[in-house]
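All protein chains of the complex are present and in place, except for one that has been dropped.
Chain IDs A, B and C follow the sequence of writing; residue 1 opens each chain.
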């Protein structure tokens, strides 16, 4: 992770603040920083979204391409995750520097999506065993401001919500199967993202745990619990991250807070996405010049 | 100065570039953001362009990192990168001989066209990328890769440099406005 | 202990003292192999497996059989793909990451050996000419490195090949796809039995089955592979100090007797496996 070096005194200062449920930027232990979400920011993608969470800046592009289904799952499409840590975030990520963090995040994304309920993969199948839709979800990390996993999962959910896959008809002909793309560009299928989970990272500082830690807070937390929560409150992944260890009681507390905060995050995200959807083409595109 | 000390130059700054394209930036998905031949070539061009423009001798034994990240590509990638990098270097307060403005130009049906988009680039035909120091009218980098009759070249360069000067006007105006805003803020 | 100190300070001199009495630090003579232990079929997720311990040198070979289209130029042949892997686990001299020089050299040696010795004929691996053939992925992993890698690898590969059980395959007419019957398994026909014997050159002496220390001290190595008819499958001498022709003949003689020892070991082993 892009990390910042703190002196002992600063760490103690942050720790005491957290004990009194008051953080350096005035937030409580369970409050998120302001999240800005905007979809359809990149043109030649099937769906895209940009999320700014404090200083963390994430851009996700989803491209739907035709592929052949995996052998062990012949009648399902699949998702491919790729995380690219741009050198703009920190010089550390130049060349192959960002690869290690990139694979770690990509593996976590694979882990939170490897269950039946999050995305209906059968919808992506065109004809079994031969061709299906492959969704390449590419995450671009533009700036690191702490709490990358939450921002990335929100951006992925927004991008999947924004994804439009062109409708395809399979024509049975004597020569074999022809795949005919519908000519109306707006005639496309949308993905149902209700069960797509979002990651909530709870970092343990002193005896309490906080949500949405900034870089400084991450530097003085030895262990954090990463859980992915769906809008219905079920957990699809749980992972302890960091060099320290956690006592069992605090893990159970963290799971409860994570669920509460996660459901709140989902509802507010869904309202924002629906609002933006209602504006349709009239909305003023902010993009990167905002 | 990061990384190995050996690269450090005793009398001038080392310009270190990285050009990478987002995997979703082009029509069909790129497998690797950087590290392929095209990106390394672009990185080299950027490095050469800015070594010509930045007053590197003012910062011996130091390193200037210029990272270009393409989010959406629609032709003229190199030129857009140069213009963006110029603004970034100015914003960073690094002294430069002159702005570096870049523009691409093509030659279709006997008429020179400035600033080709992706469709025009893909149709083939001669293409020229020009990086210009507008005030002193010096050419920082010129790259032309096609068969072209010699006297057409003059007209295409003319079109490209005129376009560069227009870009220069826009960049200059933006920089001045930004400066006024910032000084106004600081002034209060 | 004084000997310990002497051994680390002057390994060469320490070693020469032993050679004078015609024996070695671990009590073996110059022509004696370390105790060889072979354990077959220990990995049930592989189609054939064998673990070989040559003194402390431990090597495990696992074989996985898969389907593939036969090569275009020889449509009635399958594939055998040997790969030797030296992980940092077996000795701190190997670094993690892609295979190093020694691992690649050993893999290439095994590939050439399979080709020259025809231990398994590729035609036996063909299921349907031009359409479907077996690929035998032979992955040899060294678990504990203590010199003489090639002998252990060849023995492990041979034992594993003898242990391979391939499921019966039938081509379903309508779908044209293969159908596998896991209940009915047939053994692989192993035509030849190559056994390797490695020697190291030390001043003017030729020593058999070197440990890692002896390998580091030696100035050259020779590996001779013979099959059951006593024919030579391969003679491998990668540079190092020169070797007299006569000495090479002794090595070949010793390799043949080594072959008998290992053959007896493998036969009793296969009988005991079939017995259970």
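The rule is short, and it goes like this: contacts are C-beta pairs under 8 Å (C-beta built on N, C-alpha and C of every residue); 3 or more make two chains touch, one makes a residue touch a chain.
What we mean here is this: contacts and distances are computed from a predicted model.
As stated in its UniProt record, the chain not included in the shown complex is "Exosome complex component MTR3", which appears among "S1 motif domain-containing protein", "DNA replication complex GINS protein PSF3", "Exoribonuclease family protein" or "Exosome complex component MTR3".
Put simply, the missing chain touches A, C once the whole complex is considered. Contact with the omitted chain, checked across A:104, A:130, A:143 or A:276, is made by A:104. One of C:3, C:68 or C:242 touches the chain omitted from the figure, and that residue is C:68. Listed for chain A, the residues touching the missing chain in the whole complex are 71-72, 100, 103-104, 107, 110-112, 114-117, 223, 225, 233-248, 251-252, 255-256, 258-259. Chain C meets the missing chain through residues 33, 35-40, 43-46, 49, 53, 60, 62-69, 71, 79, 81-83, 87-89, 91-92, 96, 98-99, 103-104, 107-108, 110-111, 135, 137, 139, 141, 143-144, 167, 169, 177-183, 261-262, 264-265, 268-269, 272-273, 275-276.
Methods note: only the chains that are shown with their structure count from here on.
Summarising the inter-chain contacts, the pair of chains with the most C-beta pairs in contact is A-B. Mean C-alpha positions place chain B and chain C at a centre distance of 58 Å. Of all the residues in chain B, the ones that touch chain A in their complex are 2, 16, 18, 20, 22-29, 33-35, 65, 67, 69, 71-72, 74.
Within the complex, the chain A residues that touch chain B are 42-45, 48, 59, 61-63, 65, 82, 84, 86-88, 91, 94-96, 136, 138, 140, 142, 288.
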